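Just one protein chain is left out here, and the rest sit where they should.
Then we have chain A:
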Amino acid sequence: MTTRTSSGGTGGSSPLTELESVVVAGAGQTAAVAARTLRRRGFEGRVTLVGAEPHVPYQRPPLSKEYLAGEDDRDELYLLTPDWCEGNGVELRLGAAATAIRPAERALELADGSSLRADALLIATGGRPRRLPGIDGDRVRYLRTIDDADRLRAELRPGARVVVIGAGFIGCEVASTAIGLGAQVTLVEQAARPLGHVLGDLMGDVMAALLRTSGVDLRTGEKVEGYAETASGAVVTTSGGAYLEADVVVVGAGMVPNVEAVTGAGIETAGGIPVDEYCRTSVDGVYAAGDVALQWRPELGRRVRAEHFDNANAQGMAAAKNILGGTSAHTAPPWFWSDQFGRNLQHAGHCDGADRVVVRGRVEDFDFVAFHLSGGVLRGAFAVDRGGDLAVARQLIGAGAVPDPDVLRDEDADLTELFDTL
């Protein structure tokens, strides 16, 4: 193996003599970041990524946005090119799902019957869309992979009748992209508000207004009761009495973590793979990160599984550093964005459970940041087209700030002054 130099300016200093190989179950965002981090930190041993999909690691966020809209090419999505992998000695085993681990040997078994032994295993198998019982047929689409996006992309034509089931982030983003492509969109959500469980009632109402003013027929508080296909399309019926004819039905009902590889290996798997803030599972030498990981959050006193890009990056990086003998805790507040209807939405920390919401800007113009406080402590923030303010909020949340609400509210006050009071 060739000698490598650190390219990221963060070269590791430990000799890493005992660690010779790392196998990553998964080949998505988390796996790609982990592989890059291992090499940047100077690890020269074997690195293998095992991917169920036949594709080299690619970004998923654009699959419901720019890529689905036909604005991005495949090439723009790739995270690790075959050239980079070859130059950095990272082996990709693609089209072969990880099926099981043998913890005593730290071996990973693959669907093709082979197995890989390593000194450290990182489980980054992500998840798959949650299927809705009874909603099954030729016109039903789920969105998780690049192949899913390619298929749906061809169907979101001008005038197409699109029914989206579930007003979570994927559902709302697909609705936005479909509207942008000229489709007629009905969005059915069983809860009272879109995204209410993440954003709370107040901001859920804002999202409902954004969807409706953008031309989406939003039907909240309605359950899907029936699904049938006819010669000319599909019919979705709801508890609200709606009879919705569709050319294509997109289900966005959340995801199920792919925990199967560790089932029977002495690791809990209810709701994800439990890890501490160092991405360590209960088995020595076995780590988990990304969508599949159920991470201990000291500030919340509970474990949380996050399904976002930033979490995949941060955990992938932390896991890689810790595999190399570091003690890198992932404790930064969660952060994610969503681009919908020409607006940029961003969320940091935790907005649920707030006892006070302070708004800076104008909610009615979709130009604001809503600070969510609990006992005076800034716990979360949600912003529409206010990424600058959100960046400050993110730091304040991480610092456990107790900000002056008047400064938060006052557009003439500089938010960064709040750092002086920490």
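Everything below uses one rule, namely that a residue touches a chain if its C-beta (ideal position, glycine included) is under 8 Å from a C-beta of that chain, and two chains touch if they have at least 3 such contacts; residues count from 1.
By our rule, contacts and distances are computed from a predicted model.
Per its UniProt entry, the chain excluded from the display bears the name "Rieske (2Fe-2S) protein", taken from "Rieske (2Fe-2S) protein", "ABC transporter permease", "Phosphate-binding protein" or "16S rRNA (cytosine(967)-C(5))-methyltransferase". The chain omitted from view is touched by exactly one of A:S21, A:T331, A:N344 or A:S374, namely A:N344. For chain A, the list of residues touching the undisplayed chain reads 7-8, 66, 335, 337, 339, 344, 346, 385-392, 394-395, 414-416.
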